[in-house]
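Structure record follows, encoded as structure tokens.
Note that this complex is displayed minus one protein chain, with the remaining chains in position.
Naming follows writing order (A, B and C), and every chain is counted from residue 1.
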Amino acid sequence: MEYSREELLICTIAHMLDGVDHVAVGVASPIPGAAAMLQHALGGVGRVTVLNSRHAQAITDGATELFDMAAQGRIGAFFLSGGQIDGQGNINLIGIGDYPDLDVRWSGSFGSAMLYYLVPRVILFREEHTRRTLVEAVDFITAPGTSDGIHRPGGPYGLVTNLCVFDFDKAVGGFRLASLHPGVTLEEVHDNTGFVFAQPEVVRTTPHPRPCDLEQLRGAVGLRVADPYPSFAGRVWGISQPKEFCF
Amino acid sequence: MEYSREELLICTIAHMLDGVDHVAVGVASPIPGAAAMLQHALGGVGRVTVLNSRHAQAITDGATELFDMAAQGRIGAFFLSGGQIDGQGNINLIGIGDYPDLDVRWSGSFGSAMLYYLVPRVILFREEHTRRTLVEAVDFITAPGTSDGIHRPGGPYGLVTNLCVFDFDKAVGGFRLASLHPGVTLEEVHDNTGFVFAQPEVVRTTPHPRPCDLEQLRGAVGLRVADPYPSFAGRVWGISQPKEFCF
Amino acid sequence: MITELVDLVAQIPHGASVAVPANRSGPAIAATRAMIRAGLRDLHVIGVPTSGLQADLLIGAGCVAVVESAGVTLDEFGQAPRFVAAVKAGDIALKDSTCPALISAVQAGEKGIPFIPIRGLIGSDLLRHRPDYRVVDNPMEAGDPIVVVPAIRPDVALFHAPLGDRNGNVWIGKSRELMTMAHAARKTLVTVEALSEDDLLADPKHGPATIPAHYIDAVVHVENGCWPIGLSGHRLTDASAMTRYAHMAKTDAGFEEYLSLAPMAAE
Partner (left out) sequence: MITELVDLVAQIPHGASVAVPANRSGPAIAATRAMIRAGLRDLHVIGVPTSGLQADLLIGAGCVAVVESAGVTLDEFGQAPRFVAAVKAGDIALKDSTCPALISAVQAGEKGIPFIPIRGLIGSDLLRHRPDYRVVDNPMEAGDPIVVVPAIRPDVALFHAPLGDRNGNVWIGKSRELMTMAHAARKTLVTVEALSEDDLLADPKHGPATIPAHYIDAVVHVENGCWPIGLSGHRLTDASAMTRYAHMAKTDAGFEEYLSLAPMAAE
């Protein structure tokens, strides 16, 4: 069955969420959001919260509630990204240059400097896989990949890009190649990665989306995705937001 | 104009509240509550909150809000009492005996161990004026009258009983007789007070309630008092709670 | 989720810490009677920030090992007689505190932080008897000692609310501490005065004061579930029933008799 790049990424991430009780996702993260909704439909995720969405959340205590839940252990998985991500799992959401005199400034750290520490399964997701984004050492550590001597139940679980999937090895404090997306070569990944990573002797290929997953995405799950992510669902599946989900 | 004991106490306390922006009162404190409402009607108090009342409060953040307001300095006056009050202004709301093996146990400290420190004008009100209640040293300091070396913007302002009014002298850390209620002798107060207090050369008499105050209490203010304190207003003024104020 | 009292009570283990609201914020008294009938033991009752008839009933029935509260009172009906008797007999351990310390501790539990500072308390004998409360230097300002209290995450939050729905969402009105308790607790058990057929969470007016179902482990529809305590905006306290309780519970024998009668023995 043919599939799009987005569908591959969604199914790949969905697999990484299996067994999580509660997944929280930002409203600007349609691929992780769709992955969480797919895994929820498959029964592998208990609950999905899409932050700031109108229907796909049950937040009634304002901006504090997500972070309070995370600190209590009520969120099992979350997604973060980074303008830069380095081989130690450090992420940079602030900018490039010598802070505060930055050459490039990004939006800011948002909740990352707390959630990265507290959510057990943080999945790093960055579609652009280049030496510009995946660097040896970030210019600014918005949140570190690992920590010693502090309360830190959470941290990176893996990194998903347009080319491959990395697992994060907490003991070593670095990434290990888990699978290459169909058609991607190991050389391509090496050429485009600024950090050193471990790799198994035989490198797996990221599994193709299963037909049943694709059916879900293009059907019931797609409709749910269209609520918080209308333009994404429209672009990828031609699904327009049903009336009753309108803002 | 004739007046009741309650009316004297109300007018006496009302006088002590003059100039306070916001007075908070417990729902079980009808005399202080009526005093605050009277002074509010007279223009000397900006706002009165009667805790847990249905109409005479504007609390929408639950049990925390009173204490948050107090800690911010948003409450200018509050009332406390004590099973025992001693000459240093220490109050005991816990019981008599050697804690936790008490001979007499009272209900508990409620908010006193925080509000006594933070509300600038805490008025102690204890109708029973005996050596049983006004003691040399309390058995248990639920909250101390004065403190050294800590942030303490609040504390005791005065003590009103059935016999007299004491001012609290923060510099000395003790009470000073301010006035004897009409008909009460200095000897009577000495005989019934377990602690030593300062006294002026000429002791004033607590002013009689003014006719205009009594008119207010028996009219518009009494009606307001009947909302949070229906049985009190019924007993003292024969005012029954108006329909629109019903619980 | 929508269940019966007996199933709600079955979710409370012996020895659990149970956070309950003050008299005026919806104590689940019908559920409390069911707890007594179920013979729960060694409970750690936490008043948020105080308790009343509810703690008194549980103490009198021998269900309680520890009372952590800023007060136990029947309000205008006088002192809580079984609480007073148990303190004098040394039958319960006391963790006396002050209202804002208890509320702040539960808020810290809600926030997943280990402690929270609070003004006051220094120089109070309460502090001398609470080794779990510490005095620290305010890290923001030298020479400013301040108390910090440990977070409370109760095993169970138990209360009665005005309205629930069939999804298990619970509307609490202005008693916001009920939401704090539900957020902080590991399990939240609720009785509701009424059950709505609508989704309270989706309703723009009810939604903002609604605890989402994912925090709630049991909802039981119990009309008048606070009785003889009133429910703000809904029912007055039953003064004659409270007076009768305050009178009977004054003595051990009187309380035993109270337990043997309906609705305590069965309802």
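Rule of thumb we're sticking to: a contact is a pair of C-beta atoms (placed from the backbone, for glycine too) under 8 Å apart; a residue touches a chain by one contact, two chains touch by 3 or more.
Only a predicted model underlies this, so the values are computations on that prediction, with no experimental measurement involved.
Enquirer: Taking the entire complex into account, which one of A:Arg5, A:Arg54, A:Arg131 or A:His190 touches the absent chain?
Expert: The single option touching the absent chain is A:Arg54.
Enquirer: Check the options A:Arg5, A:Arg131 or A:His151 and report the residue that touches the missing chain.
Expert: In the full complex, the listed residue that touches the missing chain is A:His151.
Enquirer: Using the touch definition from the top, which of A:Ile141, A:Val203 or A:Leu223 touches the missing chain?
Expert: Touching the chain that is not displayed is residue A:Ile141.
Enquirer: Kindly note down the residues of chain C that lie in touch with the hidden chain.
Expert: 104, 111-119, 132, 134, 136, 138-141, 144, 146, 148, 150, 172-174, 176, 204-209, 233
Enquirer: List every residue of chain B that touches the chain not included in the displayed model.
Expert: Residues in contact with the chain left out: 22, 47, 55, 58-61, 64-65, 67-68, 70-73, 118.
Enquirer: May I ask you to list the residues on chain A that touch the chain which is not drawn?
Expert: Residues of chain A in touch with the missing chain: 28, 52, 54, 59-65, 67, 70-71, 94-95, 99-103, 105-118, 140-144, 147, 149-151, 247.
Operating definition for what follows: only the chains that are shown with their structure count from here on.
Enquirer: Which two chains are joined by the greatest number of C-beta pairs in contact?
Expert: B-C
Enquirer: Please work out the Cα centroid separation of chain A and chain B, and write it as a whole number of Å.
Expert: 59
Enquirer: Give, as an integer number of Å, the spacing between the C-alpha centres of chain C and chain A.
Expert: Whole-Å distance between the two chain centres: 40.
Enquirer: Which residues does chain B have that touch at least 2 chains other than itself?
Expert: Residue numbers touching two or more other chains: none in chain B.
Enquirer: Using the touch rule from the top of the page, what residues of chain C touch 2 or more other chains?
Expert: As it turns out, chain C has residues touching two or more other chains at 179.
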